[in-house]
Structure formats: structure tokens, C-alpha cells
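Only a single protein chain was left out; the remaining protein chains are all shown in position.
This part shows chain A:
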Amino acid sequence: MLGAGYFGPFGGRFVAETLVPALEELDRARQDVLPTPAFQGELHELLRSYVGRPTPLTEAKRLARRIDPDGDAIAELLLKREDLCHTGAHKINNALGQLLLAKAMGKTRIIAETGAGQHGVATATAAALLGLPCEVYQGALDMERQAPNVARMRLLGARVVPVESGSRTLKDAMNEALRDWVTNVRTTYYCVGSAAGPHPYPTLVASLQRIIGDEARASCLDRGALPDAVVACVGGGSNAIGIFKAFEGDTSVSLYGVEAAGLGLDTDKHAATLSRGRVGVLHGAKTYVLCDDAGQVIEAHSVSAGLDYPGVGPEHARLRDTGRATYVSATDTEALDAAREVARAEGIVVALETAHAFAALGAIARREAEARGRPARMLVCLSGRGDKDLDTITAYGGGK
């Protein structure tokens, strides 16, 4: 019999014993506190008056024509504008919800891991708003390539702890955050940034992020129709699961996740866990993992720090295996090109994570149009803005 928090054969709670009671406590709070009208009322008021929700749907006509000049693949291209959230990405939906929960649980200290820094900034922001001390673990390599977000976190009063071990990226930041948590578990709340990690985090994060999909679905219906396909980038997979959740029961809607193919799927430099991983356990969950025959985790690679992770949320593993969602990938250069394309066509500078979704959009639309015998209505989760990536994009030549 499988324990708590499984998605088919994936998920579970694979952690050191010291953390099990803390995860049980968190799961009780998730079930007993999160659904109450008082908690939901406070959260939704903050999401409205502080985050700026609901975020709009933007129709991207120029981009649609650039990707599909003849108009036979894309009937309509809609962007769910999570970049317009306060702090510039969907991560704030999760961080605010979890930190309100931490406060209700009586926790007095917040820790988080971050890759691109978006979750770190969101957590530092929520911690400042709620008056909680906050420490953010970030890989030293990611601190270099996302320097603006490091400065933002510090300005917000958070302590940013550089992680020098392993690949010095998101995986190692999460290792270090778990070590902190196991040491300070009684007072500290660990705010996990993606729909990954041990139960109940994947469920908790998905429940806080599904507002993306709920809003987008309602907006689509207001416009007259559900989309044919929903597209989102997948690292750990929180923006993707957030938008997928609302459409999972709509059998006419195809779901697409786009992973980071780095230098290419056939190289050893990518982060395409669902395309090239195997079933393993990383950071507390059974899921697809990039690891070798001996079970050692392989260092992922992506130009995008937020996707540079050798695991993936366990619910995506199930959606992959059941076929409910399809996972494709885009390379570093495809993503960088897409970022420039979106900026020129729509006046929106997207995060490099999000750029992966745009890079795969043309192929996905053609596939959908072929299957349906008509151009497809496409919905893309624009998960975050790209100010933090300007150095990387400019160095590549995207500023030309």
C-alpha cells in the first residue's frame, strides 16, 4: 500500500525521520487551516490588493503571425500574464500562501531555496510583508547569473546564502535548505518554491498556484471558448501545474509542458527530466530524475536558472505517464531566440524560463492544428518577466 501524497506511483515522502513530523504538521495545517474562510479571505485580499490579481489575458496577434505567417496553425494566441504579478512572476502566489500558513502555524523563521531568484524574491517579499526573518539558499552560479534578484532579495531584508557544493545551482540550494530545515525544524518554516519535494509540498504548491488556471479558464470562457492547448514551461513545474489543474478535466484541452533541452537532448547538458530521466527519488519525492546507472544524480544544465534542475514535480510524472499532458523541450538557443521574438513582437520581455514555452509554441500549434484539422486556440502561461535575464540575453546578442 502506498503512503500519503501519491500521484499514481509518484510522490510520497522520502526524507530523514527528523522531518517526517514537520511534514505531518504542515499537512495538517494544509487541511485544517488553508481551506477556512478566514485564511482564504486574507489570502485573496492580499492577492487582489498586493499582488494585483487577477492577472489579464493578453491576445498576442503579432507574435501569432510571426510564428505562423499563413495562419493555418494558430487561430488565437492568448497569454496568461503572470509577469504582471507583484515581483514579476507567478512565484508570489505560492510564497504568500505558504508564509500566511507559516504564520498560522506559529513558525518564526522562513527559509527557501531559489534558482532564478524569482521564488527567493517572492519569499523575501512575503516575509517582509508579514514581518518574518528570511534566509534564501541560492547556488553560487545562479547568484552570478541572476545578480539583480540577489540585490532585490537583500534589499527586501533577506539573507542570501551562497551554496558552493555540487553544480552550485537549484539542486544544491535545495540540498542546503533541507539541511537547514532538519537542524532548525522546530522553529523554521521551509517555503518550497516548486510543486516538488516531499508530501505535502507538491499538493500544497499546486493548490496555491491553480489560481493561474482558474482565472485563465474563466477568462477564456468569457471570451467564448476554452483553448485547444495550454502551454507552460516546466522546471520543477509549479506554473505548469498551476495552469494545468484547471483544465485537467476538460478533455478537449491538450496540455503541453516544455522542458529545457540545454545544449540538446542528445548531449549530457540539459534539464529535460521527463524526456530523458528515469524513475528515482530526489528531494523527498519519487519522480523522474536525471541520474546515472548507479543512482547518482546528474547535474542538469540550462541557460535558464529556474529550469536548471534534475528532478520534476511528481504530479507531472503522472501526467506524463498517463498521457494527459505531453512534454516537449526547447534548447538554450531556441529559448534565447524566442525571448527576442516575443520582445519584438509584443513588447514583453519574458523570463528565460518562460521563453522555453514560446520556443516550442510553433511546433505544438502545428501539431494541434493537424490533429484538429483547423487552426488551434493556444493559451501560454507567461510565468514571469525577464528583467533578471537581461545580462544573459544581451550577452547572447538578443539586444541587437
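Definition applied: contacts are C-beta pairs under 8 Å (C-beta built on N, C-alpha and C of every residue); 3 or more make two chains touch, one makes a residue touch a chain; residues count from 1.
The working rule: contacts and distances are computed from a predicted model.
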| What protein name does the UniProt record of the undisplayed chain give, "Phosphate transport system permease protein", "Tryptophan synthase alpha chain", "Response regulator" or "1,2-phenylacetyl-CoA epoxidase subunit PaaC"? | "Tryptophan synthase alpha chain"
| Which residue, A:G139, A:G284 or A:G384, contacts the hidden chain when the whole complex is considered? | A:G284
| message | Using the document's definition of touch, tell me which of A:T55, A:T87, A:Q146 or A:N175 contacts the absent chain. | response | A:N175
| field | In chain A, positions touching the absent partner | value | 1, 3-4, 12-22, 24, 165-166, 171, 175, 178-179, 182-186, 278-284, 286, 289, 291, 293-297
